[in-house]
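Let me begin by presenting the structure, written as structure tokens, before commenting on it.
Missing here: one protein chain of the complex. Every other protein chain is in place.
Per-chain residue numbering starts at 1, and chain names A, B and C are given in the order in which the chains are listed.
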Amino acid sequence: MNQINRIDGGLINRSNKLNFNFNGQSLEGYEGDTLASALLANGHRMVGRSFKYHRPRGIFSAGSEEPNALVQLRTGAYQEPNTRATVTELFHGLEATSQNHRGSLKYDLMAVNDLFSSFLSAGFYYKTFMWPKAFWEKFYEPVIRAAAGLGRLSGEDDPDIYDKGFLHCDVLVVGAGAAGLSAALSAGRAGARVIVMDEDFCMGGRLNVETLSVDDKSGSEWATQALAELSAMGNVRLMTRTTAYGAYDHGIVGALERVTDHLISSEKKPRQILWRVYTKRTILCAGATERPIAFGNNDRPGVMLAGAVRAYVNRWGALPGKRVAVFTNNDDGWRTATDLAAKGVEITAVIDSRDGQPPVDVPKGAAIVMGGRIVDTKGRHGIRSFTLSNGQQIPADCLAVSGGWSPNVQLTCHQRGRPTWREDIAAFVPGGELPQGMSVAGAASGNLSLSSVLLNGHDIGNSVVSDLGFTPSKVKSSSSEEETTGISAFWHVRESKVRAWLDLQNDVTVKDVKLSHQEGFRSVEHLKRYTTLGMATDQGKTANIPALAVMAECTGKSLPETGTTIFRPPYTPVAIGALAGRARGKDFRPSRLSPSHSWAEEQGAVFVEADMWYRAQWFPRTGETHWRQSVDREVTQTRASVGVCDVTTLGKIDVQGRDAAEFLNKVYANAFAKLPVGKVRYGIMLREDGIMMDDGTSARFAENHFVMTTTTANAVSVFRHMEFCRQCLWPEMDVHLISSTEQYAQFAVAGPNARKLLQKVVDSDHDISNEAFPFMACGEITICGGVPARLFRISFSGELAYEIAVPTRYGDSLVRTLMAAGEEFDVTPYGTESLGVMRIEKGHAAGNELNGQTTARDLGMGRMVSKKKDSIGNTLSERDGLNLENGLSLVGFRPVNRSEELKAGSHFITKGNTANMANDEGWMSSVAFSPNLGHSIGLGFIKRGSERMGEVVLATDPIRGGEMDVEIVSAHFIDPEGERLRG
Amino acid sequence: MAKFTLTANTPLGGFSHDFKGVSISEVNGRSIVSLATPLGGKEAVSKALAKTYKLEIPEPGKSTVSSLDNAVLMGMAQDQTFLVFDHTEDKPIDVVSKHLKDTAFLTDQSDSYVMLRVSGENSRSVLERICPIDLHPSVFPEGSVSRTIMEHLGTVIVHEKANTFLLMSARSSAKSFLEAVEVSALNTV
Amino acid sequence: MIINHPLLGPRDAAEFVYKGDASLINRPDWQADDAAELFHEYLYLRDNPAGEHRELWYHEQGDRSWLIVTRNTLTHDISKVEFARDVALAERSKK
Partner (left out) sequence: MKYSGFKVIKEALTGHKGWKPVWRTPKPKKEYDVIIVGGGGHGLATAYYLAKEFGITNIAVLEKGWIGSGNVGRNTTIVRSNYLLPGNEPFYEFSMKLWENLEQDFNYNAMVSQRGILNLFHNDAGRDAYARRGNSMMLAGADAVLLDQEGVRKMYPCLDFENARFPIKGGLLQPRGGTVRHDAVAWGYARGADNHGVDIIQNCEVTGMNIENGVCTGVETSQGSIKAKKVAVCVAGSSSRVMSMAGMRLPIESHVLQAFVSEGLKPILPGVVTFGAGHFYVSQSDKGGLVFGGDIDGYNTYAQRGNLPVVEDVCEGGMALMPMIGRARLLRMWGGVMDMSMDGSPFIDKTHINGLYFNGGWCYGGFKATPASGWCYAHLLAKDEPHPVATEYRLDRFRRGAMLDEKGVGAQPNLH
């Protein structure tokens, strides 16, 4: 039998029937339904289990505040845990299952927890599970963890895609109910750029669920008309299914648009879009949330919020029960009785906690109890009846409860705002210190009657736009009939002898709050943390205020004195995938490709990530099965003849200006002022604290023009640092910096035949002989018949070497040309591994040594730090702690047993000492196999290293289970005199 | 004479594609020279520019267009202006220094950028997915220039004319940048 | 956060890189008798106020200017944005 509880009316499209599946059962609903309304229409009351006691749970609300009706939506990798049925738009083919039960929903084995509930009181776990000690990890905790959580992730990669975007407007209207639409009309008519967002798929808010009329139209008709007017305005953007979830500094609002969640498939479009909204003004029209009253066994399926009950009836034509009763402390609750009675639904009783006369006409046949108290309910899987304090039992399969409405102040509190209490409506309303540019209108500001909401929205819309310099339109506010909104605060039924729920999802009861008070957890934050109140997926939207009221009662303080916990973003939970947007997998970060990348790919190069760059690591040749074979060959061939390596990734900074030389003299620790034009110098750059920041070369191309290189890793931070020096420290200097990293493709050409190779491509009018172009020369030349190039005679490998740079557009062509020209020399390309081997052979420091913890002195370059001039870092580099007699120094290491392989990260211990931290004397920073020496070599830091040449120490590597004797040697393993590079 | 010759390539091989209501195409054939104004030398640069390109130095965030070489002068910073002009040969600096003599410090940036033109009625909707700058004509009118960040990549955006934007981003990450723009189009239209 | 750049208008703080207290533009004299102590105070000690704070931001994804932003560290309200270079030059002319 289908849709047994479907009645006439509502904003659903009965001509579009949708089939869906809940817990394996095929059901039908209509377009316009939510999963919750469709389940109710099909007579499903029980839809889940609570967190701790596994009590049966039914649909409680009709919105995003839902604590109970959480389902697992979709299947397989698309499985989406903890999804609120109340805001899940029904679609054809929807599949959902209930959560948090072992066995079936109806017969949950974990429901045994409920029997032991008195042992599982708030915070019980802090007091036990401590003995015997080993049992916590082995037994108690695994049991607790097995019970954790509600829904389940699939464990598979999220198959959907997400996107992000930026929106800009004058006015952002959050919430498109009566207040939001009124405000948007005011702002839109005045010509402001307006964005209206609503979390619902159908704008109108409670206009769509109440039977009140506006301007002699039904609420939903008025909303439709307002939306038509707004969507015709070019300056207004309407966004449904979009939740403003957080208010951030300076008027930035985070919003989530659910683009395809209401479709069976995303079809490769983004499932959700995360919007960053930059707005001059925000008008928060987020409405209000109804809250329950706590009484005995008030958690049974069928006990619902009164406003939700009439929402299901009025908007969706779905009947939550056949025999409905109302329990209220306010006039609004009565609307549920009158609305339902008007639809012919049986109202068994209206219980009003207030004394006096009924505020409205009494529905026929209903028992009316003024000053009434419900103390208990009955019904195992859903309410069947309830009991009043006088013992009277009243039947009902749906109990509509209203404890009044709490304005949705969350976004007003995301920064410093704290809500203030209004006794007349028994609710917190937005207080001071709202986020920049935010105003609040409608129910969110405490206006609870429709007529006041409409007027308030209209007026605030107008005042906001006139603030921004627009002329408000003269159109008057729409209006509605008057209604009564009386309320008298009433939070929980003291007469109840059994557990009365406050937080339905986390199973926090009135007793728990009292226990929390008894044990001294009285601050609201202690209460929250001790009982877990409000920490469930609904963030306590319906639970917090009643619970605070119970605490206030215990302490004898007023509710405003008791305060509220801090509202944190997000307003409703946001998928992590959406917050990440496109950044995942290979798209996590951009890829920078060097000019020779395509060519290297063709060569079958293996690439390595170096920051954002991909660099060729080595170039395997046919027959090479291990990377070491390739690297050994590249190194050997380069040292024997010539090799080519793409070094484009090194940072290049163009430094120009009348004071360029003096500027470099200040940013480098060593002298630069007198570097001749046409020469390159190696420079070390310190941080102001005297630690090595970076090293590189600077080449002087003209009196006022230098080209600096930095390491690949520090290119950006060095540029930033130099801009700081230029603008903030020495603003009187005429210096100009611009990065030219991208502008030039740069290749190292190294090896005894480097010159011969280059001479084949360099245009003949440029003499690059050793005499004309010696070591550390630089110059602007042309190659291959006029292509401009820069040539640097510098060497990282220790060989006769050059670096040649051409405009990037020629990079691909140049590497191919060098390979072709080098064929006669058996030229080899080499990658970063070989680069590393050769620099270790040569004793050059690199990233592992320049790790931000070492000084020039540690690196054996202490004497380069000039004491005769002011440079960054020179003063503080003189501190005692950086000049210890037994300080570290960088030296070379080789295994005493040459066949052993050194391990980077080993620590050094003097022979005979115990290997412990007190005897730790340093560490191995870089290692390589030297094909030239035929054994493993390493660079490392050890105390007084430079004085300990020849000493054998222990290199201990407990993490890999090894240790070996190593000999301290010079870091210059190859050509210590530097004859090759000058050759 | 060297027997080798070098051939130039472009960052994206001349990419061009039309999506619904928006076209994305690589722009080539332009050179970019950065002009750094020496301390106290603004007047001299202005004079030289006025004489040759008939242009003033634009404020940062603005651009001006000259008929000479279709040059666009973009204000990048207080002391930095980009001159973007039709020139496909090497050494664009020689062209500029002919006009400006030594009034400004020049740096060739022609090979530093990939340029994409995004045009069509949907161009703003597409760019709103990645561009943090407000591109509404009331805020970012034609001629506006901005350097910002899109999908982790530094990007210069120029509002060339109605519904037409020029994007400049680093050449080495041209493929990632194109993907960022393309995916925006695919996700939007 | 949004930083209202003196020339470019409001820009998301994500375009900027933060450095710290604006006093970092006042680098001590390396030849002062107590240079070591002055540099220690300059580099390491901070007022770290709860309230108005003058601080350095670098517009890395923008015009590459260093700015001095006056911002309240309790509310994040920004009351002033200046070019650090202008401030540095002005302080020099005072001396």
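By definition in this document, a contact is a pair of C-beta atoms (placed from the backbone, for glycine too) under 8 Å apart; a residue touches a chain by one contact, two chains touch by 3 or more.
This is a predicted model, so every value here is computed, not measured.
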Which displayed chains the hidden chain touches across the whole complex: A, C
Touch with the omitted chain, as defined above, among A:92, A:568, A:863 or A:898: A:568
Omitted-chain contact residue, chosen from A:217, A:269, A:529 or A:869: A:529
Residue, one of A:20, A:60, A:222 or A:248, that touches the chain absent here: A:248
Footprint left on chain C by the chain that the document does not show: 1, 12-14, 18-21, 37, 40-41, 43-50, 53, 55, 71, 73-76
On chain A, residues whose C-beta touches the chain left out of the figure: 51, 78-82, 118-119, 121, 124-131, 133, 136-137, 141, 144-146, 148-158, 160, 162, 164, 246, 248-249, 252, 254, 274, 276, 414-416, 511, 515, 518-521, 523, 525-526, 529-530, 532, 535-537, 539, 566, 568-570, 573-577, 579-581, 583-589, 591, 608-609, 687-691, 693, 847-848, 851-853, 876, 879-883, 903-907, 915-917, 920, 923-926, 956-960
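We take it that only the chains that are shown with their structure count from here on.
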Inter-centroid spacing, chain B versus chain A (mean Cα positions, whole Å): 32
Approximate Å spacing (C-alpha centroids) for the pair chain A, chain C: 28
Per-residue multi-chain contacts in chain C, two or more chains: 12, 60, 64-65, 83
Touching two or more other chains - residues of chain A: 278, 732
Chain B residues touching chain A - in the complex, by the definition given at the top: 1-10, 34, 36, 38-40, 79-80, 90-91, 105, 107-113, 128-134, 136, 139, 151-153, 170-173, 175-177, 179-180, 183-184, 187
Residues on chain A engaged by chain B in the complex (per definition of touch): 161, 163-168, 193, 269-270, 273, 276, 278, 582-583, 587, 589-594, 612-613, 648, 654, 656-658, 704-705, 732-734, 736, 738-744, 760-764, 783-788, 806-810, 812-814, 817, 820-821
Chain A-touching residues of chain C, taken from the complex the two chains share: 1-2, 10, 12, 17, 19, 24-25, 27-28, 30-31, 35-36, 39-40, 43, 56, 58, 60, 64-66, 74-78, 83-85, 88-89, 92
